[in-house]
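Subset of chains shown; positions unchanged.
Letters are used for the chains, namely A, B and C, taken in the order the chains are written, and counting of residues starts over at 1 for each.
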Amino acid sequence: MTAEESGAPEAGHAEPQHGYSPNKDNYAKRLRRVEGQVRGIAKMIDEDKYCIDVLTQISAVNSALQSVALALLDEHLGHCVSHAVAVGGDEAEQKLAEASAAIARLVRS
Amino acid sequence: MTAEESGAPEAGHAEPQHGYSPNKDNYAKRLRRVEGQVRGIAKMIDEDKYCIDVLTQISAVNSALQSVALALLDEHLGHCVSHAVAVGGDEAEQKLAEASAAIARLVRS
Amino acid sequence: MTAEESGAPEAGHAEPQHGYSPNKDNYAKRLRRVEGQVRGIAKMIDEDKYCIDVLTQISAVNSALQSVALALLDEHLGHCVSHAVAVGGDEAEQKLAEASAAIARLVRS
């Protein structure tokens, strides 16, 4: 694998391979559930549900999204970043910097 | 206003009054946008988009939901909790304990 | 109690009364422990300890400080904010806005 390929794995590939690709169905399912939860929160507000109960649901959605993010990140480090590191050079530097920036956004969001 | 009314404002009221009630449209709009963002994240994964870009979107959704939660909490403290405190007694204690627990969940989620 | 007194409880008082005042010893003890933990982290780095172990300690300190903050906030809502709300007026508005801003800082830090 060349650095170019690992840098833009989807370009011109019949089967793009991200770390998360084998688990796409699992992510799709988790995100559909999150989407339903968000719709449920909107409904709770529309029906004047008690504020504290709305907040509990929001905390639940944030936890669910954090779990998705941590799983994606784990697979990204184990595939995309690892491939770039094995290749070395600028590609590796860039992937590592990118991953660190994404981690910082997660920690601070 | 009695403690019972402030404790369960929706029961038997034609127009339930929560702190957030006057801003329901605003919340509905923000949550519809969040729902669209979550659907967008599912689509990104389905289309094998780059993992870091997915993570950026998840951080954005978490920030948006936190803002909604903080706004709801602010209105809850200013209305529901304040009414209970003005009435005093067990009602006040309970509302304050409930608000603190919700804050802890938000801080830790 | 006047609004001025609840607004600046320490001014001219022999025994200032904050929500947390009765538990000062407990907070002092918890913060001494946190201070020791931070010194321990500095020592770990000085002794070239393994990075992951340092990160574990930092997460522990953050959790300990969050617990202190949530306990202080709980007492602040139950005393200072509640007094201001009972008095009403600008004082109440200001205390509520201040508490919401502090909650937002905690959620986002």
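Simple rule for what comes next: contacts are C-beta pairs under 8 Å (C-beta built on N, C-alpha and C of every residue); 3 or more make two chains touch, one makes a residue touch a chain.
Because the structure is predicted, anything quoted here is derived from the model rather than measured.
*Asks:* Start from the 3 shown copies and tell me what the total comes to for the whole assembly.
*Replies:* Result for the total copy count in the complex: 4.
In this section, only the chains that are shown with their structure count from here on.
*Asks:* What is the distance in Å between the mean C-alpha positions of subunit B and subunit C?
*Replies:* Using C-alpha averages as centres, the distance is 23 Å.
*Asks:* What is the distance, in whole Å, between the centres of subunit A and subunit C, each centre taken as the mean of its C-alpha atoms?
*Replies:* Centres of subunit A and subunit C (C-alpha means) sit 33 Å apart.
*Asks:* What are the residue numbers in subunit B that touch two or more other chains?
*Replies:* Touching at least two other chains: 66, 69, 73, 99, 106.
*Asks:* Going by the contact rule at the top, pick out the subunit C residues touching subunit B in the complex.
*Replies:* Listed in rising order, the residues are 66, 69-70, 73-74, 77-78, 81-82, 85-86, 88, 92, 96-97, 99-100, 103-104, 106-108.
*Asks:* Touching residues of subunit B toward subunit A in the complex: what are they?
*Replies:* Within the complex, subunit B contacts subunit A at residues 10, 16, 18-21, 24, 27-28, 31-32, 34-35, 38-39, 41-42, 45-46, 48-52, 54-56, 58-63, 65-66, 68-69, 72-73, 75-76, 80, 98-99, 102, 105-106, 109.
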